[in-house]
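Presented below is the structure to which this report refers.
For this depiction, one protein chain was excluded, whereas all remaining protein chains were kept in their positions.
First chain written, first letter: the chains are A and B, and each begins at residue 1.
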Amino acid sequence: MINGLLNGVRRLGHRVVDMLWRMGVSTRFFLLLLLHSGQCFRRFHLIIREVFSTGVLSLIIILVSGLFVGMVLGLQGYETLQTYGSEEALGVLVSLSLVRELGPVVAALLFASRAGSAITAEIGLMKATEQLAAMEMMAVNPIARVVAPRFWGGVISMPLLAALFSAMGILGGWLVGVVLIGVDEGSFWSQMQAAVDFREDILNGMIKSFVFGVAVTTIALFEGYDAPPTAEGVSRATTRTVVTSSLAILGLDFILTAFMFRGV
Amino acid sequence: MSDNLIEIRDLSFAYSDRMVLKGINLSARRGQVIAIMGNSGCGKTTLLRLIGGAMRPTQGLLRVDGVDMGEVDQRGLYRLRRRMGMLFQFGALFTDMSVLDNVAFQLREHTDLPEEMIRDLALMKLNAVGLRGAQDLMPSELSGGMARRVALARSIALDPALILYDEPFAGLDPISLGVTGNLIRRLTDTLGMTSVVVTHDVHESLKMVDYIYFVSEGVIVAQGTPDEIKASELPYVHQFVHGEEDGPVPFHYPAPSYAADLELSA
Partner (left out) sequence: MQRATLDLWVGFFVAVGLAAMLFLALKVGNMGAFDSAKAYEVKASFENIGGLKARAPVKSAGVVVGRVADISFDTGTYEASVTLKLDSRYPFPKDSSASIMTSGLLGEQYVALEAGGDDKMLANGDRLKLTQGAVVLENLIGQFLYNKAEGEGKAENSAQ
């Protein structure tokens, strides 16, 4: 009994120490990749390739999800607002929820499971098949050649994907609210425009998605780079990427929201 | 400049606290093909990685082309590596690039040559390994032997002075094996390189190398030219050359007595 408790405490201690250690190592990894980013900006096609594999390949899932989320918001929002007799405020509700929260957060969650896991698996496999070691032996730094372009590709894609998600969502809300249900089109847009502020809402939303992009790609790259060079190691790392980055997105969202929309 | 491209004196190496190499002495003259042989786990790959500068010696001297690998900084190491090629056990081709792009990789990374010339140079290297026709294939479409040859073409792209091969024959059929062996010899001679081949294929190596080192449990137990090795009466070499099951290298992993394990204690 006592022994079991002690063991539990010991395991917990191990996990905490392990987590702190990983945070330290990943921070160093992050700084290292920033340090080695110069080269890939001089060879921009390396980044374009990664914008393709993180951004373009995530396009369909982002557009479709955005549309559906917006349509659901339109439907639910209408039901609720109708009971207060202010269904013209539907545009405000849909756009503010999307631009401030759902756009950046849901797009980042989708990005983590679509692009983040792919990055981890790719880097992990490159490591397991000694491609990274081979690169190093050819006097090419893998951080500069493989890691940094993927990082910047992801960081460029994320805000664009979040903006597309929000825009699609607002169109979805408009489709359900205005076209299907028949909310007055004029007040839908004008109330939205009166309530949504460019700097406070839209710019802050974009800053959020930029931060999420940095977090997700860094986690995905680190997990891949750190994965044990076996099939099992890579598959575990992939799972860990999705779990860790989802938690990071939600945690960061809380912190950023507290800073940005405090007192408004 | 010394006649020896690689100079190793009393080299020891430990992974954390486990000694893997214990006092290795070895040298490779320019233009030679030398082989490092030994049973699995004796430290051959470790030795190769030390020569390539992936790790630093724990003790002793390791000099490659006059550069002390224990002292060299990152910049010096990368400069040295541009004149060094390494063939990994399974090729380690970049899976997201075509065969041609794989071979052209170093040319694109390290030179400012125009794209046309890079293509021509890469095709020349591919031609040397007989795979010019496979230039547009992806690595996943290659057989094991072909992948090894493409990797060979990739490692000679910058005309290196030294190539390290980690088990280039492992997993190859007899024909590919002969082809690869001949290629190593021919490329070494025509390009004026030096080659270090880690292998446990005795017969192929005896045909093509200039000098052989036998490593067992982290020390060099025998060395000599192929003829000396064939004539050797050392038990270890004899067992290795003739592929005998039991000898100085035991068949059994160290274990308590069989009887004790079966709980037959009298």
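What we mean here is this: contacts are C-beta pairs under 8 Å (C-beta built on N, C-alpha and C of every residue); 3 or more make two chains touch, one makes a residue touch a chain.
In this text, all values refer to a predicted model and were calculated from it rather than measured experimentally.
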Missing chain: touched chains present in the view: A
Contact partner of the left-out chain, one of A:Cys40, A:Val155 or A:Met206: A:Met206
Among A:Leu33, A:Leu67, A:Ala118 or A:Ile170, the residue in touch with the chain that has been omitted: A:Ile170
Given A:Leu33, A:Val51, A:Val106 or A:Ile123, the one touching the chain that is not displayed: A:Val51
Touch list for chain A against the chain that is not drawn: 45, 48-49, 51-52, 55-56, 59, 84-86, 89, 95, 99, 156-157, 159-161, 163-164, 166-168, 170, 189, 192-194, 196-198, 200-202, 206, 263-264
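The definition used in the following text is that only the chains that are shown with their structure count from here on.
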Distance between chain centroids, defined by C-alpha means - chain A, chain B (Å): 43
Partner chain A, residues of chain B touching it in the complex: 52, 54, 78-79, 81-82, 84-86, 88-90, 92-96, 105-106, 109-110, 155
Complex contact set, residues of chain A against chain B: 122, 125-126, 129-131, 133-141, 145
